[in-house]
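Take this structure first; my questions come after.
Missing here is one protein chain; the remaining ones are kept as they sit in the complex.
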Amino acid sequence: MATPPLPATSRIESDDIRFDRVGHARRRLALDRAASWLLPLLFLVAIFPILDLVYWVSEHAVPGFTWQVIVTNPSGNAGGLYAPLMGSLSILGLATGFAIAFGFFGGLATAEFLGPRSAEMVRITANVMVGTPAIIVGLFGYFAFVIYFGWHLTLAAASLTLGIFMTPYVFRSTDLAYATVPSHIREAAYGSGAGAGQYLIRVATPIAFPQVLTGVFLAMAIGVGETAPLVLTTLQSNLPPTGLFSPSNALPFYIWSGYTSIFPTEIRLAFQAAFLLLIIVVGLNILVRVIAARARKRLEGLFQ
Amino acid sequence: MPESPSPDSSGPPESRQPVPPAAAGVRHILRKVVPYVPALIPLGLTLAIVFTLLYESHLQNFGWAFFGFNFADYGIMIFVVGSFLTSVPALLLAMLIGLGISIASTTYLPRFVSAWLDPFVDLLAGIPSIIYGIWGYFVVAPYFGVNVWPWSVMHLGWIPGFGRAQFSPAPSGDGLALAIIILTLMILPITTLLMRDALRSVPRDLWESGLALGATRWEVTRRVAIPYAKRGVWGAAFLGFGRAIGETVAVAMVIDQAQKLPLNVYDGTSTMASLIIETIDSAFILTPQGVLYLRFLTELALILLAITLAVNIAGRWIIRRTFTEVAGI
Partner (left out) sequence: MGVAIAIAIVLLIVGIGAGYYIGASTSKSSTSTVNITEAGSTLLEPLMQIWSPNYTSQVNSHVTISTNGGGSGTGQSEAEAGTIDIGASDAYVTPGLGVINVPVAISSQLVMYNLPGLTNVHLNLNGTILAMIYMGQITMWNDPLIAAANPGVNLPSQAIVPVVRADSSGDTYIFSTYCDMSDKAWFYGNSTKAFQTTPPASGFQSGTANTGVITKLTETQYSLGYVGISYEGAALATGNLGYAALGDNNATGAGGTVASNYILPTPQNISYDANLGLARLNYAVYGLAVSLILGGSPAGPTTWTPGSGGTNPTAASPTPYPIVNLEYTILKTSPASPSHQTYVVQFIQWCIAWGNAENYLKQVNFIPLTPEIAGYDQQALASISISS
């Protein structure tokens, strides 16, 4: 973090005088006390919706949620969620592959080979790409893969589109992971005669890997729930994808098209799809946290 | 389709890496140039998106009506205004709540308590927008429609936009206000995390000198920490806005989609993103109008992209040296 200019000292002084002039110590302390009680209450704004959401989704999904729901294919307005689940996992797997292919080497190059100024620019482009709305990536995927490449509405088009959406996340975490390898370790490696390749493979990667992994999981957690890129790039199929160029269902897509159905069975399945999606996403998020905490602990050790 | 531009567009890298002295010739080029190419992937992809959309829009000229409010004449203003009407209030709310949470977590709560509470905020970012959408549609909307909106009409009706206008507030509860609330939840993590980071970066010395002068924690926060962390706060505002304006699915599900300006906060409207996802089907009809509508939507997408790019570049420029990777922000 760059040090932003300090607030002018004169300002603090004048404020200090104002503290004095406000005078009433009791009132000032009361304000402080009030803030100390009220501000933490704002956490409820975040905590309550999460609990309510998880509770509600579970409440509607768990009754009738049997093994059959997971292993049966959807059929008409009923059936199960096997195809959407397998579709989601397939799309996720392939998209993660794409995102790693694009993002990992990009981040690596940025962290290891670019000078500080150009790395800065590249980081900004990656960060800006993170903010690209999903629907626009979806529209791009539709034009580029569905139309130009002629892949139609298939697994391949959907996964590549989602992969592009996930790329900047992997890119940034890779970049961050390699850029924060402590400089004394880097210097020690080069100083003891290691080449760039040796340094990367033997020294930097073992240190950076957990963090890269964190980024990959994070990208997966974000990618698996994205709906907008899929709506324009794949079809819902009753069967799991049978190949790269076969249509693939996906959990978020199933919810998107099922929630306004006239059939209660289909709405129930949409809730159950939301439940499955929630489990996957929360699971990935917990995994991210665990790995990140471990990586941080390890990194702290290295800094000593 | 434009691929990654040539590597030299990034300029000669000012390498300060302890790379061994380079050999001459092809090997030199290989070594000097090839590693930089992957670094241009984000730029390349972004440019690919921009140029693909530009190409596909065929730069169709819809005339001045394009910047008008009449959707029937291919006017986009309803949706631009709708986007701002949802994302600006959501941003303000998320900034206020986020500031409060980040102050509480950095200043008032013991470390072990905030370590338990902070992940909830991060988790908000992890929940897919489609789940916010169905939750908003099936749970929050009915509750607000039955309990909150009638109350708000009665007690807040004097505020312009909160009163009854032409029709009663919808018992189904979805509409502009619900979209704002759901959006607030969705961008709360990004604003909170960035501000929390910024507040954490306030040097301990500054804090302690403030306290030593007899200021309360609240006063130090207000007069020292927040001014110090100003950049983080501004960055949070820009990035939060960028996120809010591009949100598609959740907004489309709860905004009570309507191609018009809202009459009051309970009324439906649509944003640029929600218009695209809800009406893209019209663009696929095999008629000349379908083709034209696809170009219209593509141009709308370009405008949305331009806004998000500008906002994100500004935001990232402001906080360019912070690394915030948790929760994908």
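Order of writing sets the chain letters: A and B. Residues in each chain are counted from 1.
The definition used in the following text is that a residue touches a chain if its C-beta (ideal position, glycine included) is under 8 Å from a C-beta of that chain, and two chains touch if they have at least 3 such contacts.
Being a predicted model, the structure only gives us computed values, none of them experimental.
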Hidden partner chain, touching residue among B:221, B:257 or B:298: B:257
Which residue of B:33, B:283 or B:314 touches the chain not shown here: B:283
Contact footprint on chain A, counting only the chain that is left out: 73, 75-79, 86, 89-94, 96-97, 146, 152-153, 209-210, 213, 216-217, 220, 235-244, 246-247, 249, 257, 260-263, 266, 287, 290-291, 294
For chain B, residues in touch with the removed chain: 71-74, 145, 166-168, 170-172, 252, 256-260, 263, 268, 270, 278-287, 289-290, 292-293, 296
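Convention: only the chains that are shown with their structure count from here on.
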Residues on chain B engaged by chain A in the complex (per definition of touch): 1, 10-11, 13-20, 35-43, 45-46, 48-49, 52-53, 56, 97, 100-101, 103-105, 107-109, 117, 119-124, 126-135, 137-139, 185, 188-189, 192, 201, 206, 210, 213-219, 221, 223-224, 227-228, 230-231, 239, 242-243, 245-249, 253, 273, 276-277, 280, 297-298, 301, 304-305, 308-309, 311-313, 315-317, 320-323, 325-329
Residue numbers on chain A that touch chain B, as the complex places them: 1-2, 4, 6-7, 11-12, 15-16, 19, 28-29, 31-32, 35-36, 38-40, 42-43, 45-47, 49-50, 52-53, 56-57, 102-103, 105-106, 108-110, 112-137, 139-140, 143-144, 148, 164, 167-169, 171-173, 176, 180, 186-187, 190, 195-196, 211, 214-215, 218-219, 221-222, 224-228, 231-232, 252, 255-256, 259, 270-271, 274, 277-278, 281-282, 284-285, 288-289, 292
